[in-house]
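A short worksheet on the structure shown next.
Note that one protein chain is taken out, while the other chains of the complex remain in position.
Should a chain be cited, it is by its letter among A and B, assigned in written order, with residues numbered from 1 in that chain.
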Amino acid sequence: MTTLFIDGAVAEDPWVSIDGEQPVPEAEDVIVSLALFEAQRHALLTRNEGRLGVYLEADDQIDAIADDLGKIDLVALDFPSFADGRAFSKARLLRDRHGFAGEIRATGDVRIDQVQHMRRSGFNALAVHHQPTVDSLMEIKDAGLNLFYQPAIEGAEARSSSGGRSWARRAL
Amino acid sequence: MYRYDEFDREFVTSRVAQFRDQVERRVSGELTEDNFKPLRLQNGVYLQLHAYMLRVAVPYGTLNSSQMRMLGHIARKYDRDYGHFTTRQNIQFNWPKLADIPDILEDLASVEMHAIQTSGNCIRNVTADHLAGAAADEVADPRPYAEILRQWSTIHPEFLFLPRKFKIAVIGSPNDRAAMQFHDIGLEVRKNDAGELGLRVFVGGGLGRTPMIGKMIRDWLPEEDMLSYCEAILRVYNLYGRRDNKYKARIKILVHETGLDDLKKDIEAEFERIKDGVLKLPDEDVAAIAAYFAPSEFADLPAKDDGLEQAKLDNRSFARWVDRNVVEHAQSGYAIVTVALKGTGEAPGDATSAQMDVLADLGEKYSFDELRVSHEQNVILPHVQLSDLKAVYDALLEAGMASANAGLITDIIACPGLDYCALATARSIPVAQELSQRFADLDCQNDIGDLKLKISGCINACGHHHVGHIGILGVDRRGEELYQVTLGGSGDEQAAVGEIIGRGFSKDEIGDAVETIVDTYLARRLSDDEAFLETYRRLGPQPFKDALYPAKETA
Partner (left out) sequence: MSTLKNPIAFTANNLLDGEVVWLGRNGGWVKSIDEARVFGTEEERAMGAAEAAQADADNLVVEPYEIDLNLDEGRIAPAKFRERIRAAGPTMRLDLGKQAELSQPEALVAA
């Protein structure tokens, strides 16, 4: 059972994940693996209907899709385990370096104790399997703190009122 | 020194509450050990051989008297009446109960301390020269930079699940007392010709299984760019550092395998992109942090104190202690005192709660309420008036902390080893104790002179054996402890990794082996002034090999 949260609220998932052999439906919103994206890049980027999402595994780099981000609506980044933090930096690069404004979805081992870090790194969607995490997110509890010692993704946080520290932030 | 404001206080308080909740969820079973482990490690909690262990940060080694007193209180109330000062400016408590740790963290928070990121694959406690703000050779106090880095790295959302741990050290003097070049990032604060402050940046140093000296990636970095540059390095490391093999996951391996030039291109490109962004440090913000570390209100005193000179004449033990454990202060009439936690036969770095109380009292009374802990597992009283040295010495003598051996062969660094540590392969402390007994005679030690002896109980090298003039590494060979010897290592500005001298020694043999090395040095040095390391560098390993492994018979 996967529960999808977008911007903190439970959401229906209009996206269909396509892997390997299946043909890509013409009119649906699809999330494809990087391998499929690379194999059918031109066809995928020139579909008339249906939005395009790309799923990156932990070993995949953003550079592989960077040039096409203007035509990509969703990037799903995998957390293969609690200990693998590569996707945090990838989300950050998508937002900051590439100005990607679409959905960035966390998939895989999404746990409550990392949710705030995901949001601060640029994720706005979470595909959650872990039931206690679903329960906590339902209660709008993200196990994080309200004060931060470093700027992250702009927008969700204000400069701290405490003077003399340009790097400090406070949750809005 | 740095003091918390409302923001910092609220932060550590909510962090304690967060950890309390995590412990409760672990006990209830909501969190499995696999998921709890990274969280507890990020709060300094290990599970060691006998019990949990809590590692508390002493950021860049600076603490005040009430903080030192609190460490003693924690040892007394929650632990077995002692603590262990480590090689990374931390203190470890060896016996806390998991259920008590949230309370301990709360007590620590009440004196502006924490255990955040003292462990785990994240940016660890930022270390600095323990003589910062006091040393006569200082260009600038490194602690404001270390404090800014401490803040920026604290719960940095992007860098809590790195390929491996990440250590940053900052120095502010050309003489490196913090083994800066053996850190993932090493920073040296410098002044340019225009008098502006900036940093020389090293990357990819480290000890452990594959010791490497850090490579200079930037000769000059304006101070306003410090955070942007570090963030660029960390981002590149987080994305590209190896995760397939924990022994190849440190940034030193990435630097080694990618090559400094190629890696630098990525780092510089990311830096170029972000350097004029939100991480750029405004002058006034750096100044505001630096103001916390402004020099104490020193009295205007002569460089020489007659009372001190007389006391040295009257008391030979005191004179020898001054000679070894007291060094010049930047301020005339003051001195820096090293309290060596290295009494004969004692476990290096251990202090009882009563001793911590005495240290707190001395810091309060004689050192502007300030103390330091060094990576050499000693405590420093950084600002003592020359006329107070005798009183300090007398109090230390009474508390069993007046060992006059700073920098001598018995000022040994040793990790906890197999007596405590779940990773260790051999014991370290008993070896340190035996060597400490063997070389206890102070005349003999002083004759040997400056010599850094460092012992690790496994390849992870917490005892810094690679940078010992004499290094000892304990390994397990078919169930027996075996000790390998390296010679010629150095953690200072002339950084060097020690060379393995030959086959290892059993626990019964290692003492004799060290004595043989020392005897060889004494016999071969050009004069009393030629230190062990100089003799080794001049002669190379051969004379030591010949002495350690005499040819038995030619085949």
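By definition in this document, a contact is a pair of C-beta atoms (placed from the backbone, for glycine too) under 8 Å apart; a residue touches a chain by one contact, two chains touch by 3 or more.
Computed from a prediction, not measured in an experiment: that's the story for all the values here.
Across the complete structure, the visible chains that the omitted chain touches are B. The omitted chain makes contact with just one of the residues B:Asp419, B:Asp450, B:Glu493 or B:Glu509: B:Asp419.
Considering the whole complex, the residue from B:Ser173, B:Thr410, B:Gln433 or B:Ser456 that touches the absent chain is B:Gln433.
One chain of the complex is left out; on chain B, the residues touching it are 26-29, 33, 47, 49-52, 80, 95-99, 347, 418-420, 427, 429-430, 433, 479, 481.
Assume only the chains that are shown with their structure count from here on.
Those residues of chain B that touch chain A in the complex are listed here as 5-7, 10-11, 14-15, 18, 21-22, 25, 30, 34-35, 38-39, 121, 148, 151-162, 227, 235, 238-239, 243, 270, 273-274, 278-282, 284-285, 288-289.
On chain A, the positions that touch chain B within their shared complex are 58, 61, 82-86, 88-90, 92-93, 96-97, 111, 113-114, 116-118, 120-121, 132, 143-152, 154, 160, 162-168.
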